[in-house]
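Removed from the display is one protein chain of the complex; every other protein chain stays in position.
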């Protein structure tokens, strides 16, 4: 996959080499270590929260077609293998070998792996690196740390200090912090840091009835601002899942443009903010990355989910995004296929965008190669201080 | 039009045949039976609610250019005939012959025709089928049924039973139900089923002052949930006009992502929900169709209104939509031109999308042909149990 086959267009040597160079995947999740049933695999293939309706299959999606086309040969099958054949071969090889092949084929030099509540059946950051023949660092999910603190804090007052301490402790070993606040409460809320009194009151309520998910707006804001403080101290980026995702979020509330108040408030602090996924609000995200010096962006899971359609999305992101603000992240999760496809469609869609610019006599080959390196790895190295 | 001329790209035989195969038009309205003045024709050609400004014409739109290019030859004129020539020939042939030619040329095997308040100058479902040489079934506009009930119910209590009875009675002869609630009150409202008491109170007010349009939020919700009950009993889909439409709707409120609360509430009931038109929120609609097992989507009127631009829209829909969730619907209304153009641009835009996938070595020809059949007719047959 790191060969020329991966690129759908003719390109000058230096541009081709820049596109095929090892990537830093700054945004992925662990993949499953266990063998999967067809139902289990289908559920991880897309964002759907339920099996496909009777008589249909989640393989009949852009991602499903891409798995059959691009992942089948990595498992020694013909391209376009039927779903049943693909899954039989996957079972025959076993999850460990499948993960090793697919992650290795992705051509990634460093994984930054979002921790989270995935459970023991997901590969850890270190295991992802081992399977993929790459370096790996962890990213902290701040909502997960908050849940631990909510379960163990002795009082509303100690909740505050425990949260700071736990976040700082975890961040000391991590490359950055991620929030999923868009999945809880939307992005357009009051961006201000809440008062200590209001946090203690809300934390006391939370400890009395520790819910699984944090939904209290005061505590969510407090969590965000504590994460900002920790990120500043550690010189680490703070990242946000925005745009589309699981069916239990509010898709209308995922527009990162709603975050503008929070972004303005964070700007003087200097903490880099990375907007993840963003689709279908990637133009909005590119604008934010253009006008705010501390905002960065990827299209994450949109690469593997839209597959052949990712060329248009990459094109739209490149309409406005500064080239030093875009990162490659596969957004992969659950199955190694999503990591390989993320890397593949990053290369394919960027190859198309660059070929178009070269054919139209808009860019030089030197610039095209330089931008491919920046987006593929250079920007991530700078922002994460790798 | 069902010949190769309709397809703008080279394709393998099996894919070409799949694209040219008869379509199920799951979503259209009756066309006018009477001869039209130039002013009348222009007003039906676009969504504009008024004549074009002095010195301009609604023919200077994507749809107008498409009528001159593609419909003119069906009336024995050269392509690109001037508007005056086109309309003179249209008058010469007469509406019946024009409808017969244009609907027949669309290559449609079954029309599902939205009833509604179009009045006697529109062809009925049966007449549409007769003119187009196709089968035809009716779809019920639930707001129209409500208006009849509001005019005749004896009391707020009988309004409830009358509504259920009338909807069930009409649905027994129909293929599905359609709501235009987006045109009345936006889509983002409280999705819950209202209490019987609140419905009786609101219905009593409505009977005392029977307005032409239902705007009461309690009664709108009651109407929707009554339609859900009837659809479940009859195993029929419930459809929603979303996205852009007439100038009297709130374009900001047409985003189907706003319906997510209602979609979640309907999900356990199992009634298929079809999102119609969707433009420019078709990516949002594709996402909803991807994450909810009961949600389906078409781009309807966007096909004929954007004409040559529909290729990009089809491409964007295909970024994320499961192939078993997309339907062909012309969304046509008023003039048979919109039906022919809807079918034509469905075929042309899908042909481009498939050709791109084949040229990039992304899909097999077998898969391309299979998906063309699914979207063109197979999915509609399954969802509507035709």
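To keep things simple, chains are lettered A and B as they appear, and every chain counts its residues starting from 1.
Keep in mind that, in the parts below, a contact is a pair of C-beta atoms (placed from the backbone, for glycine too) under 8 Å apart; a residue touches a chain by one contact, two chains touch by 3 or more.
The model shown is predicted, which means the values in this text are computed figures rather than measured ones.
Student: Considering the whole complex, which of A:6, A:81 or A:288 touches the chain not shown?
Tutor: Checking each option in A:6, A:81 or A:288, the one touching the absent chain turns out to be A:288.
Student: Please pick, from A:6, A:44 or A:318, the residue that touches the omitted chain in the full complex.
Tutor: Counting the whole complex, the residue in contact with the absent chain is A:318.
Student: Which positions on chain A touch the chain that was left off?
Tutor: 188, 255, 257-258, 260, 264, 283-284, 287-288, 290-294, 312, 315-316, 318-324, 356-357, 360-364, 366-367, 371, 374, 382
Student: Considering the whole complex rather than only what is displayed, give the residues of chain B touching the chain that is not shown.
Tutor: Answer for chain B: residues 8, 46-53, 55-58, 60-62, 65-66, 69, 79-80, 244, 246-247, 250-252, 279-280, 305-310, 312-313 touch the chain left out.
One rule holds in what follows: only the chains that are shown with their structure count from here on.
Student: On C-alpha atoms alone, could you tell me the rotation angle mapping chain A onto chain B? Nearest 5 degrees is fine.
Tutor: Value: 120 degrees, nearest 5.
Student: Let me have the rounded angstrom distance from the C-alpha centre of chain A over to the C-alpha centre of chain B, please.
Tutor: Roughly 37 Å, centre to centre.
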